[in-house]
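All protein chains but one are shown at their positions in the complex.
Coming up: chain A.
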Amino acid sequence: MASSIPSGAPGSREKKYDRQLRLWGANGQNKLETAHIALFNASATGCEILKNLILPCIGQFTVIDDKLVEEADLGVNFFLDEDSLGKPRAERAAALLGELNPDVMGNYIIDNFSNLLSTKPELFEPLTTPFTHFVLVSPFPTPLLLLLPPEIPTFLVYSLGFTTSLRVSAPIHTIVETHPDSLTDLRLLNPWSELSSMATERTTNLEIQQKVDGDGGMSDHEHGHVPYLILLLKYLEDWKQSHGGNYPATYKEKGEFKVLIQDNMRTNVPGGSEENYEEAIAAVLKNVREAEVSSETKEVLNDTKCANLTLETDNFWIIARAVKDFLENPEQGNGLLPLSGGIPDMKAESNGYVDLQNVYKYKARYDASLVEKNVRTILSSLNRDPSSIPLDEIELFCRHSNFLRRILYRPLPAEFSTLPDEHHKKAVCAALSSWDADTSLIHDYIALRAYQSFVTETDGRAPGDTDETLEVDTAEMTRLAELYLKEVGWSTGLGERGKNMIREVVRTGGGELHNIASLAGGIVAQEVIKIITQQYVPVNNTIVFDGISSRTGTYEL
């Protein structure tokens, strides 16, 4: 008999993080726990962002800030207390945030971005930096932003009163686990031989009403429990026979196809209809379609990274190449991706359902084994250990092969240099001329751009920070906004809403509101987590949040 242990408790760590492991699994958690976040500016928003990253257990964080804690901080920042007054903000924030989770290592540097760039350039060199991600809470003069290394994912945050925004910039970002609502791929119009023969076999006596046991007919019970996938496959075959070998393609044909199914339903049964037939009819529009490669997956497979593999290439691209080879090989996918293998729930007898499930599952496993073979071949050709990519990883990739994502983040200089690129100009003008331009949050963005220029000119002073300068600052902010609009080629100038937004930003005098800081902290940390875990689809590349109307907008700027 096996030896026994007192309790089967998994580690307390698993237990503590249980609720989030259910979102991103051990894969995501491991990535999170190796991240080292640098926060520049321990403002209320900055601390709220870090709080939301420390709780789920990033590996380390470093707070970088050169200010002392003031009265004003206490009113908005939950993570600075009365005892912190007059002490360095970086030190106090790191200490109090650190208390939130003893599993996380906290550090601080009492200094500012601009100094560090010249005194400790190694902190910003991709090869020497201890940091994996930068979180910057404005203000920072524009020239500094342009010096940030593009290799390190950076989150640039603005939080002024009710107006906040986040800009994400990162090197090429790839995602396997995008967590779509469903991975189901039924292949009704591209059935493989096992599936077709199962459909034929299970429907041979579908039309025959059983009179007595064993007369070869189908009882009402059996008829009402033929899984709807089998029904669809069977009637699609019937349709093809009577339509010159073509499947129903147009909306009209699909409507007629539904009638065909309806006509074959037994109605002299209790309730007057059969649920499996109803399910089949309901599934027609969504599922009777050719299996197609999604545009997102095409982007991945057609990326040059897939073609030019080297010794250093990420596993992602190697498996992607193996999938591409599978897709293009007539002996393998022959134009189709590896099957994901899952099927939805449906009215059926247990064994009928399980058999059907198995046909899909075995096909998925078989497809993955072919992709695996391709992976091993590629690895050998690169002189890498052919077993260096585990089968689990390949299977996971295959299951998600139609939902892959690759995001090319636009670098910060393309947006922030004095002459922004064409893409940026077009994106801003498009938002300004769209049908909902009056309520668009692009005006919030423009006001924040004017703010960015303003703090660059004044070396960090916020517009409206004293009552005396309110008017002059508003005028200067308006001038800067008009200047920016000219740069992007928008000739109509600042509209009424634009002017309101300028006044709103100046009114804050650079101040934060706790509740908004907290909300922004949630929004920003959520995107940071998506980038770190390489799961779910993060925003590309700007999200603006307006606390007055409780709305968000996203733009690729």
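The rule we apply is simple: contacts are C-beta pairs under 8 Å (C-beta built on N, C-alpha and C of every residue); 3 or more make two chains touch, one makes a residue touch a chain; residues count from 1.
FYI, contacts and distances are computed from a predicted model.
Visitor: Can you pick, from "Ras-related protein Rab-2A", "2Fe-2S ferredoxin-type domain-containing protein", "Gaa1-like protein" or "E1 ubiquitin-activating protein uba2", the UniProt name of the chain not shown?
Guide: "E1 ubiquitin-activating protein uba2"
Visitor: Given the contact definition stated above, which residue among A:Asn315, A:Ser417 or A:Gln526 touches the chain not shown here?
Guide: Final answer for the missing-chain contact: A:Gln526.
Visitor: Using the touch definition from the top, which of A:Tyr17, A:Phe257 or A:Tyr277 touches the missing chain?
Guide: That would be A:Tyr17, which touches the missing chain.
Visitor: Which one touches the absent chain: A:Glu71, A:Asp345 or A:Glu468?
Guide: Looking across A:Glu71, A:Asp345 or A:Glu468, the contact with the absent chain belongs to A:Asp345.
Visitor: Write the list of chain A residues that the hidden chain touches.
Guide: Contact residues on chain A toward the absent chain are 1-12, 14-23, 25-26, 48, 51-52, 55-57, 75-76, 78, 81, 99-102, 179, 221-222, 225, 275, 345-354, 514-516, 518-523, 525-526, 529, 536-540, 543, 545, 547, 549-554.
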